[in-house]
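Here is the structure we will look at.
The complex appears here minus one protein chain, its other protein chains still in place.
Up next, chain A:
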Amino acid sequence: MSRPELQAPPEIYYGDTEAKKYTQNTRNQQIQADMTYRALELLNLTPDQPAFLLDVGCGSGLSGEILGEEGYIWAGVDIAPSMLEVALEREVEGDLFLQDIGQGFGFRPGSFDGVISISVLQWLLNAETSHPTSSPPHRLNRFFTTLHSAMRNPSRAVLQFYPTSDDQIQLITSIAQKAGFGGGVVVDYPNSKKARKVFLCLFVGGGGGQQVPQGLQGEEEDDSKVRFERRRERERAKVKTGKRKNVKDRDWILKKKELYRRRGKEGVPLDSKFTGRKRKPLF
């Protein structure tokens, strides 16, 4: 089957059925979680310092909820109402916006301490949205320019995406540079067909002194494990034991809250008639 971004505009492709399927698939949850941890690692935020992050193309919250679990406050934007609806059902913690990133952002200068985007940019390269739009370069330019000004100086944006060619990587990097970003592309497991991952690692400010990080080498299951690999394995184990349950039903939420309270966590939301409720359709 051809790539999703070649099949239909994103808000059509990720309709109700696909949004649920995408979110419930445990293999997919694991891949998106792995890439989110890696993106966080590449963001290189100051440890134990709170930060406000943006998740570009947050979808149903598979990437964003990890930001929340790691203690960050975040906002997310996505163009697909069905994906956002699943995010609401799962009660993710970020502020969500229905937005086409190709139209640019209105966030004030310096709003975000860091930005991640997991498996989204290829959509700007390929399928048009069903909203009338102009060319991919124009949309990419609008995206990167307004993203750049919305970020704090200094800070980083890490955007994992699926390019089909080196030309696409070239196009994206050159537009990002014109928008004022430093940085470049990090390729993890470049020689593995399966595990190869491309991260655009962009810098705002920092006096040009920032080095583009190294990609991970070898095969994914290799012995030569870097720091985050262990974390990744723990997470993977969590997925396997089913702790990271996909669509959060009311019982699951109540149980999780109960657990938090027992562990003495403060500020666990009170249970209410809204907990885990079905929401009315968006828009």
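In the analysis below, a contact is a pair of C-beta atoms (placed from the backbone, for glycine too) under 8 Å apart; a residue touches a chain by one contact, two chains touch by 3 or more; residues count from 1.
Going forward, contacts and distances are computed from a predicted model.
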Choices "Ubiquinone biosynthesis monooxygenase COQ6, mitochondrial", "Ubiquitin-conjugating enzyme E2 2", "non-specific serine/threonine protein kinase" or "Trm112p-domain-containing protein" - which one is the UniProt name of the chain not shown: "Trm112p-domain-containing protein"
Residue in contact with the excluded chain [from A:R142, A:R156 or A:K197]: A:R142
Identified contact with the non-displayed chain, of A:S111, A:Q177 or A:Q210: A:S111
Identified contact with the non-displayed chain, of A:A19, A:M35, A:A75 or A:A157: A:A75
Interface with the undisplayed chain - residues on chain A: 49-52, 73, 75, 77, 79, 84-85, 88, 94-100, 103-108, 110-111, 113, 131-134, 142, 146, 265-270, 274, 279-280, 282-283
